[in-house]
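Note that this complex is displayed minus one protein chain, with the remaining chains in position.
A and B are the chain letters, set down in written order, and residue numbers restart from 1 in every chain.
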Amino acid sequence: MAQLYLQLQAKLMRDYYKDFSKYAKGRAPSRKVAWVTAFTPVEILEALGIGYIYPESYAAVIAASGQEQGLLRESGRNGLCADCCAYSGCFNGALAAGTAPRGLPPRPDVLIATNNQCNTLPGWWNLLAEGYHVPLIVLDYPGEGMGKERALPYVTAQHKGLIAEMEGLSGNRLDEGRLAELIRNSRRSVAAWDRAAGLLADRCVDPTALFDGISYLITSRCRPETAALYDALYGIQAGSPLADGERTPVFWLGYPLWYHPQRYLKELLPDFRICGSNYITWWSLDYDGEEPMEQLFSAYNYTFLNLSAETKRVRLKECIDASGAKAAISLRNKSCKCDFVSAKYISLPQVELEIDMIDRGYLDMDRARRQMDILRETV
Amino acid sequence: MSGIGIDAGSTYTKYCVLGDDAQIRTVFSGPTPIRQKEYFTEKLQALWEAYGEIPAVSCGYGRKNIAGTRAVSELSALAAGTGRVLPEAEVVLDIGGQDTKLIRQREGKLLSFFVNDRCAAGCGMFLGNTLHRLGVAFETLDLTDGRLPGIRLSSTCAVFAQSEIVERIAEGVPEEEILRAVLVQMLTQSKALLDKVDCGRVWLSGGLTGIPGIAAYAGAVLERPVAVPEHAAYLAALGCALMASGGTEKGREGEKG
Partner (left out) sequence: MNILSLSGSIPEQVCDTIRFFGHGGSQRISHYCQYAADYISRVLEDEGVDGVVFPRSCDSSRTIGSYLEGCGKFVHQFHVPARRDAAAARYLAGEIRRYKEAVEGHYGTGITDMEERTGLVNGRNRALGRLYARLPELCYGAYLDMLHGLLQRPLRGQRVPEDLPACACPEGPRVFVLGSTQAGTGLIRQIEEAGLHIVGDRLPESRRLFSVPEVSTKGDLYENIAESLLAGLPSPSQDAFAEILKEDRDELVKKQVQGVIYITQKYCEPYDYLFPAYERMLDGLSIPVLRVTETGGGAGNAALAIGTFADML
């Protein structure tokens, strides 16, 4: 199982990074390239043979490689405010400096942004578009407030418009059967991931493996290998012993810390174990519906971060209850205006830590330690 | 032509007088009083009696309270003064009583500037308050050994840092350690400004430059070469005097105006 997992992981990573400058070595990509945000309907792009790169994910890789500080400063020198999302500062800094751990990503032929995660991303993509002078498509997802009868035609019109534009870019025609197959792949990937990630609540599962492992659900969810990868992961983890009852189960509310070797503050939590995280549920998209357009609408219009405050609250509570957590660690990074009021409806002892997922300079370890001590006493 | 320059800062006012030969005749400073209008009227009168009724230009927070002078932006004055003393000094970091400024200048002309006026932990007042609390005189500070403190203030907010300082005093941490930690905190706050410019060497101006060894100490904290030019605390006052004497383009424009 472990062998299979590593093989599939290597294949997916090889395919994903093959056009980055470190590996491409001057060779032009074999297909058109889109730079996309994390909740873009990539099934459409895959169906049309268009490659896609995730700048946010690459910013996480950069931070994991320890290179983000200089690149954040570079980005600041190029006019981007330090209050802005560190994903954007880190990635834009890499573009400005011309350096990154796996080289620079292939130049985009199109930029596609969505607002089903936050409103920062379309702004970031607009800025990228000014630098690259390539077409920019922003997909507007209204979320729950508007009612499905209004939102579905609007989103479907946008998806069809995206298909038409991407057919023009790629020179290919969309095969609806192929699109349906890719959506099935995505569904299978989500199901396999949910099964593997669900073990975190009760078993001695290393949360680092899940924080890192979800990257394939983000970047390769409609690839058939991804479901197989997560089945292998489940196979590896299912044999883990039951969780240590001596350590307090705690819910990690927020982003993984990409610059940290374990992606969370393991050194502050020797007597806690992470039993759940909302981040690892965000890409469990629900492709509900009878046909592809409806399925894409369900998946991408109703992403967790695009739901109403009420629905998010209910879902978060369900997630936390299912994890068996006795405490929660809530992370505030330096720019997200995520709806932290939802945390107030969780009747668990909580601590709020000011930590950024990319910028390690934002963390005050002494303060975090003191706050964890207070949580410890409260629990 | 001669001129008088007055930099009325929030805590100290700096004065510079240029002679007919455009050379500095005197530079001196004194605490900025609370009742400023009367004080500055008398001060300017005294300067005129000593040096003749020569043109005077003022800058800084208190400049509106100095009748009889032409008011200019202190950053323009800082650029002008730097250009005179050290034309090759491109980047100047000025840690004032209430704010921290970074300018880029070339030959006395201001090219760009950045101001951090939100964070008290980065300003002279933070050091001033700490010195007062510890009963230590500014003149006794000496950093020539270049030693960085063994403690670090974890609070980036001056208000919380004061509480932390009280705790450290209670723990018996020596005053000198605390003061060195305060200086580290102040200089660290400047890093955000320095990140906005591509610069090698940074030239320091303002009240901190009176501390022996500050250049090397600041260099260690800011992780880049830092130097202190001649008349570092008086650069803006010198710039004003230059403008008053017509020794700068701005000064000549002011004459036309």
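The rule is short, and it goes like this: contacts are C-beta pairs under 8 Å (C-beta built on N, C-alpha and C of every residue); 3 or more make two chains touch, one makes a residue touch a chain.
Note that the structure is predicted; figures quoted are calculated from it, not measured.
Chemist: Considering the complete complex, which visible chains touch the unshown chain?
Modeler: Result for the missing chain's touching partners among shown chains: A, B.
Chemist: Which of these touches the unseen chain: A:Gln9, A:Thr40, A:Thr120 or A:Thr226?
Modeler: Only one of A:Gln9, A:Thr40, A:Thr120 or A:Thr226 touches the chain omitted from view, namely A:Thr120.
Chemist: Which of these, B:Thr11, B:Thr26, B:Thr41 or B:Ser73, touches the one chain of the complex that we don't see?
Modeler: Within the whole complex, the residue contacting the unshown chain is B:Ser73.
Chemist: Touch as defined at the start, partner being the missing chain; which of A:Leu12, A:Val110, A:Ala129 or A:Leu253 qualifies?
Modeler: A:Ala129
Chemist: By the contact definition given up top, give the residues of subunit B that touch the hidden chain.
Modeler: Missing-chain contacts on subunit B: residues 72-76, 98-99, 110, 113, 115, 117-118, 250.
Chemist: Spell out the interface residues on subunit A facing the chain that's missing from view.
Modeler: 78-81, 83-85, 88, 113, 115, 118-120, 122-124, 126-127, 129-131, 136, 138, 140, 142-143, 145-147, 150, 153-154, 157-158, 161, 308-309, 332, 334-339, 341-342
Following the convention adopted for this analysis, only the chains that are shown with their structure count from here on.
Chemist: Just curious, how far off is subunit B from subunit A if you go by their C-alpha centres, in Å?
Modeler: 47
Chemist: For subunit B, which residues count as touching subunit A in their complex?
Modeler: Residue list for subunit B touching subunit A: 154, 156, 192, 195-198.
Chemist: Considering the complex alone, what residue numbers of subunit A touch subunit B?
Modeler: Where subunit A meets subunit B, its residues are 73, 76-77, 82, 364, 366-367.
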